[in-house]
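Of the protein chains in this complex, all but one are displayed in their positions.
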Amino acid sequence: MSEREATIFSLIQSCCSEVILNEGSGSFSIQVPSEKLVFVMEHLKKSESLAFVMLLDHLAVDWKEMGEFELVYQLYSFKLDQRIEVTTKIPRAIPNAHSVSRIWPIAEWQEREVYDLFGIYYINHPDLRRLFLEDDWKGFPLRKDYEDPFMLELVKE
Amino acid sequence: MAVEENSFLLTTVDALVNWSRANSLWPLAFGTSCCAIEMMMASTAARHDIARFGAEVVRPSPRQADLLIVAGTIVKRMASRLKRLYEQMPEPRYVMATGSCTIAGGPFYYNSYTTVRGIDEIIPVDVFVPGCPPRPEGLFYGLLVLQRMIKEGESVAQPGVRRKPVMAALPPAMTLKDIQKEIAALLVERSEVKTRGVSPNRIWEERA
Partner (left out) sequence: MIEVGSLKARMESTPGGLKTEEYFVNMGPQHPSTHGVLRLVLKMDGETVREVIPVLGYIHRSIEKIAEHLNGRQIVHLTDRMDYLSSAMNNWAVSLAVEEALQIELNPRIETIRTIVAELERIQSHLLWWGVLGIDLGAVTTFFYGFRDREMITDILEETTGARLTLNYIQPGGLMFDIHPHFVKRVKEVLAHLKIKICEYETLLSENVILQNRLRNVGILTSEKAISMGSTGPVLRGSGVALDLRKQKPYGVYGSVEFDVPVGSVGDSWDRYWVRVEEIRQSMRIIEQLIDNIPEGKFMVMKPAKKLTLPKKSYFGQVETARGILGVYIQGCEKEEPHRVHFRSPNFNNLWVITQIAPGGKMADLVATLSTLDLVIPDIDR
């Protein structure tokens, strides 16, 4: 972690002490408890010293063995010229997360994609529908336990 | 009036009809992904000219087209649209599938929950053009094969009787110059109709 990243991290920690560094990432990454996510995200965008005004990307990772979904947000700040990864973990049994579409409008569609492929339900989302698949599609295909008779598995020797 | 099968009149009319059908194919471009760029390159853009084969009138509407060129992957959600477009086309209609995705799903064969593995699961196909994506020359080769099929295939006596789909694969170890030479030779050879010793020109001469 560079010096600048350390200062950014201390700035974030001053608003929410539960934020920890995420070691499982190759880039500058922090982990936030899921109930504090919207609060931290709002701070990241609105704080003048941070100003992470751009939400580049949002995705989910299915950790089936641990019974968790990991949600990853990639933010970018023009002021600091810095990208930051914000992650949060939610239980696989109750896949509910808070929507950040009020902070960044683009999150509306990125969250729709994650809902479509992972079945994560976003609270306070303005228009939660499937994005790529038909409305009557059964199951969430990018989950590790997704089964579909249509899908062919390549059996490796 | 009952006409004998393979009578002189029918075979000549067949040849004439098929000749004109083969040389005025109006394609409906159904481009979904990468193959569509090569199809654009082949059909309307600078270097190649599909008008040499009488197929330059690319129609956006299925009602005016008789050749459906499917260029690109077809997924489950698109399948019903493709079928509907095919059904809207008037007879006789021909289908050309370009690219490995339309032949068998291509690189999206395994572990894909949406990709249709070959469009012949949805609609009947006349010519498959392999490649990922096929070169414009490959597309022309497929078109020439289709023209040959039309000229030899359907007859007025048995309308709708079609041959099995063929793979218009370019033979291995063939260079670009060979293809161009072959296309040129085919163009010369196939520009005239060969019926049993009677050329269409002679029919008109005799009638005059």
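Read from first to last, the chains carry the letters A and B; within each, the first residue is number 1.
We adopt the following convention: a contact is a pair of C-beta atoms (placed from the backbone, for glycine too) under 8 Å apart; a residue touches a chain by one contact, two chains touch by 3 or more.
Bear in mind that the values here come from a model prediction, so they are computed numbers and not experimental data.
J.: Among B:G31, B:G54 or B:P92, which residue is in touch with the absent chain?
T.: Of these options, the touching residue for the absent chain is B:G31.
J.: Based on the whole complex, identify which of A:S34, A:S47 or A:Q74 touches the chain you can't see.
T.: A:Q74
J.: What chain A residues would touch the chain not displayed?
T.: 24-27, 29, 53-57, 59, 61-62, 72, 74, 78, 81, 83, 85, 104-106, 109-110, 113, 117, 130-134, 141-142, 154
J.: Can you list where chain B touches the absent chain?
T.: 30-34, 36-38, 40-41, 44-47, 60, 72-73, 75, 77-78, 81, 85, 107-108, 110-115, 132-133, 135
In the analysis below, only the chains that are shown with their structure count from here on.
J.: What's the distance between the Cα centroids of chain A and chain B, rounded to whole Å?
T.: 48
J.: Taking the touch rule as given, give the residues of chain A at its contact with chain B in the complex, in rising order.
T.: Per the stated touch rule, the residues are 133-134, 141, 146, 148, 150-154.
J.: Which residues of chain B touch chain A in their complex?
T.: 76-77, 109-114, 117
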